[in-house]
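I have placed the structure first, in the form of structure tokens, so that the comments after it can refer back to it.
The complex appears here without one of its protein chains, the remainder shown in place.
All chains are identified by letter, namely A, B and C, in their written order; residue positions are counted from 1 within each chain.
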Amino acid sequence: MSDTSHNYLNAKKGLWSWLTTTDHKRIGILYAIACGAFFLLGGILATFVRTELGAPGETILGQDEYNQVFTLHGVVMVFLVIIPAIPGILGNFVLPLQVGANDVAFPRLNLASWYLFMAGALMAVCGWLFVGKVDTGWTFYTPYSSGASNAVLWLTSAVFVAGFASIFTGLNFIVTVHKMRAPGMTWNRLPLFTWAIYATAIVQVLATPVIGITMVLLFLEKLLHIGIFDPALGGDPVLFQHFFWFYSHPAVYIMILPAMGIISDLMGTFSRQHVSGYTFIALSSVAIAFLGFLVWGHHMFVSGQSALSSIIFSMLTFLIGIPTGIKVFNWVATMYKGSVWLKTPMLYALMFLFLFTIGGLTGIMVGVLAVDVHLHDTYFVVAHFHYVMMGGALIGLIGGLHYWWPKMTGRMYNEKAGVIAAILVFIGFNLTFFTQFFLGSKGMPRRYHDYSEFLETFPEFAALNMTSTIGSYILGVGLVMILIYALYSLVRGPRATANPWGACTLEWTHTETVPDEHNFHDTPLVTRGPYDYHLADDVFGPKKES
Amino acid sequence: MAHSHHIIPIRILTVVFVVLLALTVITVITARIDLGVLNVPLALTIATSKAILVALIFMALKYDNKVNLLAVALGVIFVVVFLALTFADTEFRGSMGITEPAIVEPVPESSGYDSP
Amino acid sequence: MISADTTLKHYFVNHEQQFDAAKLGMWLFLVTEVLLFAGMFVAYAVYRAWHPEVFLQASELLDWRLGALNTIVLLASSFTVALSIHFVQKGENRKVLVLLLLTLLCAAIFMVVKYFEYTDKFSHGIVLGAGFDPHGIIDGKDYSKYNVPYAAQFFSIYFVMTGIHGVHVLVGMGIFGWLATRVARGHFSPQWYTPVELTGLYWHLVDIIWIFLFPLLYLI
Partner (left out) sequence: MNQQSSIWLPEAASTIAGDVDALFYFILITSIILFVGVISTMVYFAWRYRRRSDADRPEPVYENKLVEASWVVFPTILVAVVFIWGFKVFLEQGIPPPNSYEINVTARKWSWTFTYPNGVVSADLHVPTNQPVKLRMTSEDVIHSFFVPAFRVKADVLNGRYSYVWFESPKQDTFIVACTEYCGTSHSDMYSRVIVQSQDEFDQWLSDNMDDGTLTPAERGQRLYTQQGCFACHSLDGSVAAGPTFLGLAGSVRNFTDGTSAEADDNYLRTSIVNPMLQIVEGYPPVMPGQYAATLSVDDIDALVAFIKEY
């Protein structure tokens, strides 16, 4: 690259300057590289899982290997990809720019977070590779985990350490949003992406410490047998599930809320229209963040928790469905009388609406007490949460990466390749996961290495599983294609203009094409809302009389 | 340069310290008297009062930006949520006529344990 | 003394903003600490509600006099910290130094008492986890009588809670030591004393947690 302008990418040179950077944009790039690598790893593991399940009986993995592979797939995808990715990559890169700040509030803490994250990630992956192949599933349920191999100690420590990265990132964002907004950037002028990251940060700060202490207790249970969770010692395994889900359910909102924020920004920009229900979407992000803490027990309807708590949790679960539904309606309504531009990021936004709506509606099904008794721990649940986590969170992330790509790299990607990859991802995703709804509602349990026994009753399982596996390959091809054209764009992509999408938020209107090391030359003065395209003569030129 | 933080007078700090010491003495004394069911709530009330005193005066929440107070309040609320919803399970197993797993008490070892 | 300008980071507009940001950050960190301990308090509450008589009985083995002593020591250290902030705001750095060293002393006393409590328990078979096997007679109490189901849970929770609290005290001591050297070198002024303020907040939280641990574990 021979950049002529002075920007954050070329402000300092060499690997060392990257590893010691406190620039939020560079830290965002560091997260992008790390999360990208882990996503690749998690994806390869998923391909192994799907290949094993493609045909009945043992195909490529033995039972133990299969259990180890899906465990690492879960741990990597949840703790090392979906939870850190959007806040880590886009939150870091975009949030300070969107609020008009020159950096986050605590840049050194921000870098420390990345190192903590990497330390946790390496502990998890290296522990799994070199110490012992843990097969507990990412949920670490006791007493299975407390009786498993000692390598569990590595994984629990890894989650503990990576948790602190998440806490400090969230803490940084909350303080940045509260204290570092540019003049004129009132709360109701914050872009919805920033609102969403802010809400996410609240969850990160409040929920993550609990997984920390849970992991400490599990660690001690495994190492010293303290008898809090292990029933053989008088402990209560269901209590572990409470502790675990007190974090891990809100963690679902750590995953999905930022993606919702991205979608809001995309819908506004690519419809060139005021985002319908702005105030509602903003506040519902915060509302979802809080309500997300009250519903963890819906993972436990058949676990042996009291009927009373199942009923309370089921009721609260529906409360959270309502603001979520209204968000979807508002996103669709945003296009009304807009000017819809179907570029790649917008394709992902529409894809998100399609997939997330399925994920949300099936969420209602598994939230209903009686129906969940049948569907719990079957492939129906697997399909449901992949529609939410991958179809929601990761598709949102991919859309966001396409949208902010020119800002991050100064280059454009090939639009045609982008559209083809998006179509492949869409087809592959639905083939992979929609078939699993049928498998699950018929009764195929999750985490199964083999389903031969079911074929007698349900001969269609063979075809459904094969379809799902083929779908996963198509999905894989689509994702690899994105990686290829993205890398190509870095080297050969045409130079981007400062505001290629005609967006009205500060990162597009008040910084260089590729932002300067210190973001803004002059402190921006904000005079309009983030989606006031009709007022943005500075972006579009004076309005023509019609 | 505008930098006028509230300086808490020594007199107030001292009074708070003395009150905290007094409350400690009270909690020790009351805990050693058998008040039946009241022992636990009383001790918790005293502890909470002490914590509030420390937070408001020593930590200056009373004079501080209200956002900080809000953050603390949120933290406390979610501790209560955590406790309350967990108790909705642990304290109500086997209730409502639903066949619920009840805890199987292990047979107490034949030690010379006499209950209080 | 470091001049005010070098303490202002470029991405902040002024000291006020920087100070407020640091303080909000610290408060949020304290909230995460509260939730970290919340996990243990919930575990305590659940097991206590299930086995109240065992918990009551087991708590007799903890010496309330030592617990009360530690409570007073920690309250005193909180008081000295609060005073140190009072004086740093007034620029009386000599007093600040003395008060911080007093705080350090209190923390050290706390840890020494804790050390004696722990070793006393260990030597009579009261340990964290599977080795739990109380024995011996101390102060007329036959420890072996306390080897009942769920007594081990009480002591597991006791050790984990006070252990993690103890780690916090140790960390606090490290920070106070570091702060004292900085005070001695005149790094702080009424214009800029953020580290003292933040450490103070941290220390008060450690105190607050002990305020709850003391009655829950030693008294009731």
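One rule holds for everything that comes next: a contact is a pair of C-beta atoms (placed from the backbone, for glycine too) under 8 Å apart; a residue touches a chain by one contact, two chains touch by 3 or more.
Source: prediction; values computed, not measured.
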- Message: Out of A:Ser248, A:Ser271 or A:Ser472, which residue would touch the omitted chain in the full complex?
- Response: A:Ser271
- By the document's definition of touch, the residue of A:Leu19, A:Leu129 or A:Leu342 touching the omitted chain is A:Leu342
- Looking beyond the chains shown, say which of A:Trp18, A:Phe280, A:Tyr473 or A:Tyr488 touches the absent one. A:Phe280
- Logged for chain A, residues touching the omitted partner chain are 63-64, 67, 135, 137, 141, 143-144, 147, 231-232, 234, 237-238, 271-274, 276-278, 280, 302-304, 307, 310-311, 314-315, 318, 321-322, 325-326, 328-330, 332-333, 335-342, 350, 353-354, 357-358, 361-362, 364-365, 368-371, 373-374, 376-378, 438, 441-443, 445-451, 453-454, 457-458, 502, 531-534, 540, 543-544
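Everything that follows uses one rule, which is that only the chains that are shown with their structure count from here on.
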- What is the shape of the graph in which nodes denote protein chains and edges denote touching chain pairs (line, ring, star, complete, other)? complete
- When the contacting C-beta pairs are counted for A-C and for B-C, which pair yields the higher total? B-C
- Item | Inter-centroid spacing, chain C versus chain A (mean Cα positions, whole Å) | 36
- Message: As a quick test, compute the distance in whole Å between the mean CA positions of chain B and chain C.
- Response: 15
- Item | Residue numbers of chain A (touch at least two other chains) | 178, 206, 210, 234, 236, 239, 242
- Two or more partner chains touched - positions in chain B: 67, 74-75, 78, 82, 86, 90-91, 103, 106
- The chain B residues in contact with chain C across the complex are 1-3, 5, 7-10, 13-14, 16-17, 20-21, 24, 27-28, 31-32, 39-40, 43-44, 46-47, 50-51, 54-55, 57-59, 64-65, 67-68, 71-72, 74-76, 78-79, 82-83, 86-87, 90-91, 103, 105-106, 108-109, 111-116
- Task: Please name which positions on chain B make contact with chain A in the complex.
- Result: 67, 74-75, 78, 81-82, 85-86, 88-96, 98, 100-101, 103, 106
- Query: Inside the complex, what are the residues of chain C that reach chain B?
  - Reply: 4, 14-16, 19-20, 23-24, 27-28, 30-31, 34-35, 38-39, 41-42, 45-46, 49-50, 53, 56-57, 64, 68, 71-72, 75-76, 78-79, 81-83, 85-86, 89-90, 142, 144-149, 190-191, 200-201, 204-205, 207-208, 211-212, 214-216, 219-220
